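Omission of a single protein chain aside, the complex is shown with its protein chains in their original locations.
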Amino acid sequence: MNIRIYYEDTDALGIVYHTNYIKYCDRARSELFFESDIDMKSEKGALVIRSINANYMQPAYLGDMLKLGGYISILKKTSVLAKQFITRNGIKIFEMDIRLVYVENGKPAIMPDKYYNLFLKNFKKD
Amino acid sequence: MNIRIYYEDTDALGIVYHTNYIKYCDRARSELFFESDIDMKSEKGALVIRSINANYMQPAYLGDMLKLGGYISILKKTSVLAKQFITRNGIKIFEMDIRLVYVENGKPAIMPDKYYNLFLKNFKKD
Amino acid sequence: MNIRIYYEDTDALGIVYHTNYIKYCDRARSELFFESDIDMKSEKGALVIRSINANYMQPAYLGDMLKLGGYISILKKTSVLAKQFITRNGIKIFEMDIRLVYVENGKPAIMPDKYYNLFLKNFKKD
Partner (left out) sequence: MNIRIYYEDTDALGIVYHTNYIKYCDRARSELFFESDIDMKSEKGALVIRSINANYMQPAYLGDMLKLGGYISILKKTSVLAKQFITRNGIKIFEMDIRLVYVENGKPAIMPDKYYNLFLKNFKKD
C-alpha cells in the first residue's frame, strides 16, 4: 500500500507530524479487511489497541510517496501483535509493533473466524 | 472559548491548516452543549452539517491563542444557522456561516427542546 | 482520484467528520501538482485559501470508496476559483467552491507560470 504525503500530514517543522505514521499503519491494517470484503462495522466487537512501540528513523516530507509493509508476528484467539513499517525508496523510515485485542462489551473476546483467518494469511514467524 | 495552536494544527507552510479553523468552530458549538450538561450521545438524532461558507482573513501560527465567538442567526424547529468567527488579539482572522439540520434516521426531525432552548439563548438578530 | 474512508476519517456519529471532505479536496488539488512534478516547496510563495463554500449532501461511512472531481472555473494571474466535488457510486455527496490566492511575503503575487498552466489545463467554463 502506497501513501502520498499531503499538506494535512505535515506540520510547521516542514515534516510529517509524528502521529500520522501511526495513522498510516492503521490505514494499512484496515485495507487488509476492506480488500477481503470483511465489514468491520457488522461485528459486535472491535479490535482495540493495547500498546504501541514505535521508532522514528527519518522524517518524511510533502509530496513523498511512502510504502507500507508489515505482518502478524503473534496470533492468539483474542489478540494479535502486528509488526508494521514504512519505507521511502526502499529505506525504512518508521517501524512499530502494535498489539490489538478483540473486545466485545468492553471485555476481551474470541475474534471472528474471518478476522483470525485474515491474520493467519498475514502471519510470519520472526 | 480560547484555543491554543499546537504543532498538530500547523502545516508545512508554517500556518494553521485551513480545515482546522472549521474544527475549532465545532469545538465551540460542542462546548455550548457540554457546559449545559446536554449529553448529545443520549439522543436518537444528531445535528448534521448541510453547508459552510467560510472566509479566511489572516493566517494563524504555532503558539497563537485564538478566541472563538459566534451566535445563532436563524433558528427553526429542525435547523439552525450559526455565525461563528475567530479573533486573535481582537482582530478577526476567520468567519463562517454554518447550517446544521437535526437528523433522525437519515431524515430532518424536530430537535429536542433542550437543543432548541440552548440555541435560543445564543440567538441574536442580525 | 479515489479516496478510501478509514477510522481516522470518521467520528462518533459513525460518519466522516465534516472537515475531512475539505481535506480530500486539498489532496486532489495537491495531486495535480505532484503528478505534474511541480515542487510546491521550491517556490517563494504559496497558494493560500481565501474562501470556501461547501454543501454536504450525503454522509460517507467507514470503508467507502469516494471519487474526487473538479475543475478551475475562474483563472486569474494571482488567484483561482476551483469547483470540486465528491461522488460515491456516481452520486454526488459533497461539493465546494474554493478560492485560492497566490501569496508571497503575505501579499498577493503573480503565480508561477507552471502553476498557471496547470490550472489552465484544468480550466472549464461554467
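Per-chain residue numbering starts at 1, and chain names A, B and C are given in the order in which the chains are listed.
To be clear about the criterion, a residue touches a chain if its C-beta (ideal position, glycine included) is under 8 Å from a C-beta of that chain, and two chains touch if they have at least 3 such contacts.
Quick caveat: nothing in here was measured; it's all calculated off a predicted structure.
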From A:Ala46, A:Leu81 or A:Ala109, residue that would touch the chain that is not displayed: A:Ala46
Absent-chain contact - pick from A:Arg4, A:Lys23 or A:Lys114: A:Lys23
Touch list for chain A against the chain that is not drawn: 12-13, 18-20, 22-23, 26, 41, 46, 48-56, 59
For chain B, residues in touch with the removed chain: 4, 6-8, 14, 23, 26-27, 30-31, 34, 39-41, 61-63
Chain C residues that touch the omitted chain in the full complex: 7-8, 10-15, 17, 19, 61-62
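Please note the rule applied: only the chains that are shown with their structure count from here on.
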Between chain B and chain A, distance of the C-alpha-averaged centres to the nearest whole Å: 32
Chain C, residues touching no fewer than two other chains: 23, 26, 41
